[in-house]
Structures are given as structure tokens and as C-alpha cells.
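Yeah, one chain of the complex is gone here, protein chain that is, but the others are all in their spots.
As written, the chains take the letters A and B, and residue 1 is the first residue of each chain.
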Amino acid sequence: MKRVALFLLLALPVFGDVSPEYKVKAVLLFNFAKFVSWPAESLGGQDAPIIIGVLGDDPFGGALEDAIRGRNAGGHPIAIRRYERLEDVKGCHLLFISASEKSRQAEILSSFKTNAVLTVGDTEDFIQQGGMIKVTLVDRKPHLEIDARAAERVGLKIQAQLLELAKEERR
Amino acid sequence: MRRIRDIPLSRKLNWVIMSTCTVALLLACAGFSSYEWLTFRSAMPREQSTLAEIVGANCAAAVVFSDARSAERTLSALRAEPHVVAACLYTPDGRGFAKYSRHDVKWSVPALLADGYRFESDRLTLTQPVVYDSERVATIYLETDLRAIQDRLLRYALIVGTVLVVALLAAWAMSARLQRVVTDPILDLVETSKAITEKHDYSLRAKSYGRDELGLLVESYNQMLSQIQEREALLRSNRELQDFAYVASHDLQEPLRKIQAFGDRLKTKFGDVLAEDGRDYLERMQNAAGRMQTLINDLLSFSRVATKAQPFVPVDLRKVAHEVLSDLEIRIEQTGARVEVGELPTIDADPLQMRQLIQNLVGNALKFRREHIQPVITLDAHVNGEGLCRLTVKDNGIGFDMQYVDKIFGVFQRLHGRDQYEGTGVGLAICRKIAERHGGQITAESKPGDGATFTVTLLVHNNNGESNS
Partner (left out) sequence: MKNNGHGKRITILIADDDVDDRMLARDALAECRLANDVRFVSDGEELMDYLHRRNNYEQPGNAPIPGLILLDLKMPRKDGREALKEIKADSKLRRIPVVVLTTSKAEEDIYRTYDLGVNSFITKPVSFERLVQSMKTLTKYWIEIVELPPEKR
């Protein structure tokens, strides 16, 4: 019974209405892929897809699929993956760490210190814990915090324009 | 309004050159101006499009991530381009997102227009997509005033105008100087011509400036002058000779008359005292004197054709012919000649000279008759359609060899010795002179022993009875 209820809970976001916040965040997630370039070896070819992954509870529902439908980033198609456990994360380029993993966030983030994965989250201390892009909505407008050095360290290049947007907020 | 043709040559040439230059320069300026205008009208949108592209590209992230403030910051960089009046960004769904407008302009975001550029009264508006990563992320709208074009064109016009004026002035100055290359020779020729005709001085010559058509004209003009000079000299010597002939023969008459008179006196008073050979000498002397008298008379007649010429009046040649025949009546009777006169017309002529002409010809016909054959002389005339009268005197006398046909009309030219036929050989020369004075000529056709036909052509209508000889 508990399992069914959990399943329902988990499935709810998929079948039910996605909150507008996450609709916006879904689009932002996709757009990040457009403004970031991954090192060649992590992409594996011109037509190799860029994998956007969600670790933890998926708050996006179908919004991610809606956001990426018929589009690509830098010529690469986009694929969506959902992971329950950190160990499952493999070959992902852009990972959204859900708020549900908050307790283990630091541990998760530190495990990506050597991988060319763009970590995105919306928890309070995402950046402090090692995350690269923190995306929140302020007055329904996106508010970005970016740790460019963290991204650079793993070989990711974030477009200057994007950095500019986050500049003001940067510490 | 003076006719164009009457304007002085140098001025005309100047105007021709200036008109040509002006038209050429105006066309060139118009051409360049049009080109400038056209290219500017196509260059400007391109330039603005590039500007919009750059600015738009810089705003891509701002639009994508909905950072209006950042976008506006970027747009405000357009301040650097003073001709940009305003600019704005639209989100993909057509909503205005960010804007910029020049400090002196009151402006609000217009509704989204279709992509492309439009020239309005004093604005160029440009709507174009902002593309990022092959996707249209926004639409940028740029509004520029045309002052750039206008300023530029004004400057251009000023320069063109100045250049035009300077060029025309230079053209004027140059043409004023250079047209002389053409007009100087011509004007010189005109001057010389005027001087010549005013002073009747044909020794003047026009100056030749080169070997072009004008030079050739001058050359032939000068040649003509030389010819005129020669003719003048010839005419003068002609006149002098005529006067001389007249005066000389006149003055020669007097001593000749004395010779004849005293010869005659000698014969009368002392004839019987002289021996036979003395009388013979006297006889020969008198004959010689008589011949000289005839010669002088003939010479006087010849010169009188020109000097004693009378103006032309209508002369009935038939009447003249009959008068001549009545004058020659005795000779006609003596020789038993038959003279037939055909239809002779009335022509403009000197009556006395016509008489002389016909008398000489008929007289010759009688003189050069064949022995033992009745002389038959026919006078006839034929007028053709062009006002020419051909008078013919035909005889059946001794004729002459055609190789002498020109000689017989020479002065004092004879084909026979004076013991064969009398006469000084001036009769036909007088006929030719008379014919020429009447605008015609005289020719002859003959075969030895078969008579001769003399043809005189005369103009039926002739109103310059003065200067035909």
C-alpha cells in the first residue's frame, strides 16, 4: 500500500499539473544547454545527444519533454534521463539535482568534481555546496547564481552573456 | 532675337563647348549623385542590419533568461550611434521586452512589424530576428533617422556643386583660349578676304596655320587669289592691248595716208618722167601702202568689237541677213551666186555686230567659191529648248582641211597667199570675238573641195551685253 501511495505521489507530478515555476525552470534548464559547451570527449560526436538528467524527485513532470521537443542545443539533440540514485548517473551532461536530495546534496556535488557535468539546482545553498548554477524565480523572473570557476574546473565553458546575467548576484 | 547662325564664330564655339561641358558634367554629377543615393539607400539598411544583428546577439541571453534590465543595458550602448533614434526587443511571442530611445526623442514601443526595413518620411525602421544557436530567440527593432543620408547627400551636393562650378569656370577659361586654335585661322581668313575685297588688292594672301581642313581651305583660297591675280593681269593687259591696238591703228593711219597721198601725187605729177621700172616701184609701193591700210582697218574693226560694243537689243536676224545681202548685192550678182535665207529668229544682240558677223561669213562664202560652179549659199538657224540659237552659213566653195579648223579663227591667220585671195585673215577672228561676246561660239566643218559650213551658237536671251568678252 505504501508503495502504491509512493508511486502515486511520485507519479502525480507526471500526470498532474506541473507548477508554473517548474515549467519556467524546465525551459531554463534546456536553455542552459544552449549557453554551455562541453568538452569534446564528453559529447562523443556531432550527433551525440546532450543528456539532461534529473536526480531525485522529478518536479518537472512533462515540462522538460515539452521544453526540449523539436529543439537541439548546438546541433546536438537532447535526451532526458531520470535517476533515482547517484550511482545510476552515467553519461549525463546536465544534471538537475532535485530538492529531494537536499540531505545528500554536498556528497552528490562533490562526486562530480572531476566530471564534466553541469550541475543545476534550486536549493538555498546549492552554490556553497559546490553546485554550478542555482536557479530560482524572483517575482516570477529567473534569478541565476553561477559558479563559473567550478564549471571551468571540469572543462565546461559557460557563455559570457550568461555569466553577465548572473554577475550582479555573484559574490 | 539674333539668329543662332549670326552669332560671332568664337562666341558660338565657346557656347558649343560650354554647353557640351555643362551637359556632360551635369550628367556625370547626376549619375554619381543617383548612384550615391541608391547605394546609400541600400547600404544604410545593411549597415543598420549589421548593427541590429550585433546588438541583438548581445541581448540573446538576456531575452532567453528574461533579464530585461540586462537587455536594456545592452541596448543603451546604441547611444554611441547618434543616428539611432530608438530600438527595442520583442520576445518570440511578440511582446515588447526591452527598449532604448535617444535622449531627445519621445518614443514608445510600437506593435511588432514584419521582418524587413522600411523607409518612412524621415526614418528608416528595421525589424529583424535575433538568432541564437539557429533559433529565433527575439526580434529586434531599430529606428534610425535619415539625417545621416540627408547630411551626407547635402555634403555631397555641396561638393558636387562646387566641383561643377569650378569645372565650368575652368572649361570656360580653357575654351576661351583653346577655341582660338580653330577660330584664329578662320578669322584671319575673314580679315584677309575683307581687305582684299575692299581694296581690290589680289596680292594679299591668307595665312596658313596648319595642314588641317582649314589649312587646305586657305591653300585653295590663296591659289584662287593667284588665279584671280593672273586673270586681273590678263584682263588688264587685254584692255591695254585693246587700247593700244585702237590707238596704234588710229595713229598709224596718218603717216600711211601721207604715203598713199604723196605716192599718188608722185604718180600724177611725175609719172611720165619716171622710167618704167620707176613706175613699177611706185606701183608696188602704193599697193603695199594699200594693204597696210586694209590691215589697219581690219585691226581697228577687230578691236572695235569690244571697245565699240553696244548693249543688246532684240535683233531680227532675218532683217539683218537681207540688209547684208543688199550690201553685197553687186558681188552676188558678179559671182552669180544664189543665196537662200531660212527662218532666222530674233535674238538679243548688238545689231551692228550681227551685221558684221553675217557680212563676214557671207562675204567669205562668196570669196572662197569654186571656179565655174554657181556658188550656193544657205543661211539657216535652229533654236533648241535651252535658249540657244544655232546659225549656219553653208556654202559649196573650195572648203578647207579640218586640221586648220582652229587656225582659221586666229587673228591674221590665212590659208592662202595674198596673190590667191585677198583679205587680211581677220574676218573669222572678228566673227569669233562677236560670237563670244554674245555668249556663244563659232565652229566650222568642211572638206577640201566640198564647201564649208560655219555654225555660230548664240544665246537667244542675253541681258549682260556689257561684259561677255
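For this structure, a couple of remarks:
Here is the rule we use: a contact is a pair of C-beta atoms (placed from the backbone, for glycine too) under 8 Å apart; a residue touches a chain by one contact, two chains touch by 3 or more.
All values reported here derive from a predicted model rather than from experimental measurement.
In the whole complex the chain that is left out makes contact with B.
When the full complex is taken into account, the listed residue touching the unshown chain is B:253, out of B:49, B:193, B:253 or B:413. Contact with the omitted chain, checked across B:244, B:262 or B:412, is made by B:262. Mapped onto chain B, the footprint of the missing chain covers residues 253-254, 257-258, 260-262, 264-265, 268, 293.
As a convention for this text, only the chains that are shown with their structure count from here on.
Annotation: 103 Å between the Cα-based centres of chain A and chain B.
Note for the complex: chain A touches chain B at residues 28, 31, 34-35, 71, 73-75, 141-142, 144, 159, 161-162, 164-165.
Those residues of chain B that touch chain A in the complex are listed here as 58, 60-62, 64-67, 70, 132-135.
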